[in-house]
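A single protein chain has been omitted; all remaining protein chains appear in their positions.
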Amino acid sequence: MPLPPICGEMAIKEGYMMPFILFISCMAIIGLSIYLTRKGVIKPKIRRLPAIDAIDEAVGRATELGRPVHYTVGLGSVSNVQVIAGLSILSYVARKCAEYDTRLIVTFSVPNVQPVVMDLVKEACMAAGKPENFKPEDIRWLSGRQFSFATGVMGIIMREKVAANLLLGYFAAESLIFAEAGFRAGAIQIAGTTNSYQIPFFVTTCDYTLISEELIIAGAYISQIPEQVGTIFGQDLIRLITVALIVIGSILYAVGFKDFYLWLNM
Amino acid sequence: MRGGGWAVQQSEKSTSLWEKLQEIDVRYIYLLVWIVVSIPILKPLGLPLGSISEETMLLYDFIDHLPPRSIVVMIADQGPAAATECQPGMVAIFRHCVEKDLRVLFFASRTEAVPFIEQCMIDVLGASKDHPDYGKLYVNLGFIPQYEIGLSALAANIFYTTTDAYGNSLKSMEFFKDLPTGTAKDWSLAIYFGNSNVDWVVRQVNDPYGCPVAGGVGAVLVSRIYPYYPQQVIGFLTGLRGSAEYEVLVGKPGSAVAGMDAQSLAHLAIIIMIIIGNIGYFVSKRRIGGF
Amino acid sequence: MFDFNILIVLAAAAMTLGLYSYLYRENIFFRIAEHAYVGAAAGYSALISIESAWRLLHPHLDKGEYYWLITILIGLMYVFFFTKKYFWLYRYPTAIVIGSGIGVYIARGIKTQLIRRITDTISNVSLSILTPFDGAIRAIGVISALLYFYATMEHKGPMQHISKLGRYFLMAAFGSSFGVTIMSRVSLFIGRLRFLYFTYPAQYVVVLAVIMLVAAIIYDHVRKAET
Partner (left out) sequence: MSRVIKRDIPILLLTFTALFQAADTLIEEPTLNSYADSMRSAASIIGTFALILSVTLLTRLHTRRLQRRRTIIESTVLLISLWIPLVWGLWQFSMGGVSPTIEPFVQGVFNGIVSPGDSTIYAILAFFIASAAYRAFRARSVEATILLVAGIIVMLAKAPIGESIWSGFPILSDWILNVPNRAGVTVIILSAILASIALYVRMMLGYERGWMGRAAE
C-alpha cells in the first residue's frame, strides 16, 4: 500500500497554539485531580442534583400507577457527549425499573446507539437479578430523521400513557414536542441537555431540568466512584481558571491593554 | 432546576372562572391558534408592518447599488421545513436581481433544496431552463454535495461542476464569458438561504476571497449570524419578517407579507393568553390566602 | 392520463391532517400516518446513509486500495450482536466511532467553545446599548452563572448570592430565547396552512377531515355522557 512520506514538517496549526496549550493543561489538571483523589489527599463531593434524586420518585410513581417509564437519549449518535451522558444515567434508571418490575421504553434515533442501549438495559436487568424483565421490543429505533423520530416518540408517550418521561441526551427542535406529549399524558418529566436553544423549553415545561453540564456530571453523581468525582474536581479547577481569564482579560482590555486578548487568540 | 409542569396539573379543584381558565384544556389553546392563523391567510388584513429593520435595508441598498451584470450567488439550503421562512425572501431578492440586470448563479447545498430553486425561477421568470435569459443571466448548478468542501471547490474554480442542473455544459454559456479570475473574487455577493449554519459560507467565500456574504435565514439562526454582521455579512433577512420587509421594498407584497398578519395576530393571542393566565393565577392565589 | 403528482399531493394532505389529528386526541388516523412516516423515513434515511457510505468507500476500491475492505469487516462485527456468545464484538466498531467523534470534538471545542467564548466576552467589555456598562454587566453575568454550576462545593455564604445572581441571568436568557422562538414557530405553521388551503386537491381532504373531527367530537361527547 502506498505510504505517504513519513514525518514531513511538523507544526502546530495556525490559530491552534492556545487550544494546544489548554488541551495539554486540561488533561494534566484532570489527571492530577484523579491522582490526588486516589491518594486520598482530597475528598471532593458533588453538590445535590435534585433532578437526579427525583428519578427515584418518578420510577416509584410509575410503579404505583402500573404505567411504563419512557427514556430517550434523543437525536445524537453514540459519539455525542450528551448521548454518552444520557447512557450513563440510563443504566441507573434501567436497574431501578428492573428492581421494581416497571416497564421501561427506550427510544433513540441513530442506529449505532442500538447495541449499546440493549446491552446496557440487559446488563442492568441481570444486575437487579431479574433478567426476565429485559424486553428487546421495548428498545425502539424510530428512524434517523429528526421529526419522524419525534412523531414516533410522541405516539408512544400517548399510547402507552407513560407515567415518567425522562428526556436526557441530545435534542434539537423536537424537545418541546416530547415535553408537551409528556404533559398531556400527565407524566413526571425530567429533562436534560446542553443545547442552549432547547433548555428554555425544558425549564419551562418539565418538572426537573439538568442544565448543560449538570447532565454530563450526573453519571459521576450517581456512581460516586472516587476517581469519577475526582475528574469533576478537576473540571471545577478549569472553571476557576476560565473565570480568572475572563476577569483579568476584561480589566486589561478595558484599560486599553489588548495584548492579552491577542495572545488568547493565538 | 425545578420547573413547572406536572406540578401545575396537580393543583386543587377550581371553582371560579379565573381558576378554571388556569387549568383550561390545552385543546382550546390549539383551536385558538389554528383559527387565529387561518383568518389572515384566507382574508389578508393588511396590518401595518412597522419600520424596516437595518439588516434588511443594508442588504437592499447593497444589491440596489451593484452595477449591471454583477454576479450574485444564491446558496439554497432550505429543506421543506425551513422553506416557509426562507423561500419568500429568496423570491423577493431574485426579483430584485432580475430588475437590476444582475447575473444570478444558483446552487443547492442539500438535495431537498433543489426543487425550491426551480420554484423560485418559475415564480419570478415564469420559466426555468427554457427562459431566453437562462445561460446568459441565470444559471442553476443544481445540487453540490458536501457543504463546505463543495463550496470551497466551487469558489476556487467556477467550472468545478462542468455542467448545470440540466446537463448543459457550462463552458459554452454566455454567463461565464469575460470572468477575470474564475474564482469567488468575481462574485459580488453570496447569499445563503436556510436554517442550519452560515459559518461555512463566511469561511469559504469571505475569508479567502473577500466576497461579501448575506443571508435569508430562519429566525433561530439570527444569534449565530450576528457576530459576522456587518463586516463579513453585509445584511440578512430574519425569518418571515425579513422576507416580508424585502417584499415591501421590492414593491411586490407576496406570501410573506400576508404571513405577517397571521404572525401579529398569533403573537397578540399568545400575549393575551399569558396575561389571562397570570390574572387567574393571582386571583386564585389570593383566594387560597398565600399571597 | 393519471397524474402521479395528484397522488403525491393527496398523500401529503392526508399525512398533514392525520398527524395534526393528534392535537385532538390519539386516534387510528394518527397511528397510520405515524407508522407510514416512521417507516418511510427509516427507509429513506437508510438509503441515504448507505449511499454516502458507498461514496466514501468506492473511490478507494477503484484505486485498488483493497485494504479498505477492512472497514466492512469491522462494520460486520455489529451483526454478531444477534449471537449470544460474541455479542460484545459490537464494542470494537463502537469504540472507533466514539473515539474519532470525540477526538475531533474535544480539540475543536476547546477553540470554538472555550477560547472563542472567553475572547468574545473580553472584547465586548465596553459594549454599550442602554448604559455604558452593558459589557461589564455581561461579563458579570458570565462569571456568576459559570460559578452557579460549581459542582464540588455546596453553595453557602457569598457563593449563595453569586449563584443566585447567576440563576437570574440564566432565567433572563431562557425567557428571551423562548420569546424569539415563538415567532419562527408560528411562521412554520403558516406554510402548512397555505399548502392545505390553496393546493388542489388538498382542500377536499381538509373538508373531509373537518367532518370527521366534528363526528369524533360528537361521538366522544355522547360516550362521555353515557358513562
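Chains here go by letter, A, B and C, matching the order in which they are written, and residues are numbered from 1 within each.
Going forward, a residue touches a chain if its C-beta (ideal position, glycine included) is under 8 Å from a C-beta of that chain, and two chains touch if they have at least 3 such contacts.
Note that the structure is predicted; figures quoted are calculated from it, not measured.
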Touching residue (missing chain; options A:S148, A:Q189 or A:S250): A:S148
Candidate in contact with the missing chain, chosen from C:I106, C:M153 or C:L213: C:I106
Hidden partner chain, touching residue among A:N133, A:Q228 or A:S250: A:Q228
Given C:L127, C:M159 or C:M212, the one touching the chain that is not displayed: C:L127
Chain not shown, touching residues in subunit B: 3-5, 8, 24, 26, 29-30, 32-34, 37, 47-51, 79-81, 83-84, 111-112, 143, 219, 223, 241, 260, 263-264, 266-271, 273-274, 277-278, 281-282
Contacts of subunit C with the absent chain, listed as residue ranges: 4, 7-8, 11-13, 15-16, 19-20, 22-23, 28, 31-44, 46-54, 56-57, 68, 70-72, 74-76, 78-79, 81-82, 88, 91-110, 113-114, 117-118, 120-121, 124, 127, 129-130, 134, 137-139, 141-142, 145-146, 148-149, 166-183, 185-186, 188-189, 191-192, 195
Missing-partner contacts on subunit A, residue numbers: 4-14, 16, 19-20, 23, 26-27, 30-31, 34, 77-78, 81, 84-85, 87-88, 90-92, 95, 110-112, 114-116, 118-120, 122-124, 127, 136-137, 139-141, 145-148, 150-151, 173-174, 176-177, 179-180, 183, 194, 196, 199, 201, 203-205, 211-213, 215-217, 219-220, 223, 225, 227-228, 231-232, 234-235, 238-239, 242
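Everything below uses one rule, namely that only the chains that are shown with their structure count from here on.
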Identifier of the chain whose CA centre is least distant from the whole-structure CA centre: C
Distance from subunit B to subunit A - Cα centre to Cα centre, in angstrom: 32
Distance between chain centroids, defined by C-alpha means - subunit A, subunit C (Å): 16
Centre-of-Cα separation between subunit C and subunit B, whole angstrom: 19
For subunit A, residues that touch 2 or more chains besides their own: 197, 203-204, 211
Touching two or more other chains - residues of subunit B: 1, 81, 220
Residues on subunit B engaged by subunit C in the complex (per definition of touch): 1, 27, 30, 33, 37-38, 41-42, 81, 83-85, 218-220, 222-223, 227, 239-241, 255, 259, 262-263, 266-267, 270
Residues of subunit C defined as touching subunit A within the complex: 19, 22, 26, 30-31, 34, 37-42, 44-46, 49, 65, 67, 78, 81, 87-88, 90, 93-94, 97-102, 105-107, 110-111, 114-115, 118-119, 121-123, 125-126, 135-136, 139, 142-143, 146-147, 149-155, 170, 173-175, 177-178, 181
Of subunit C, residues touching subunit B in the complex: 23-24, 120, 167, 180-184, 186-194, 197
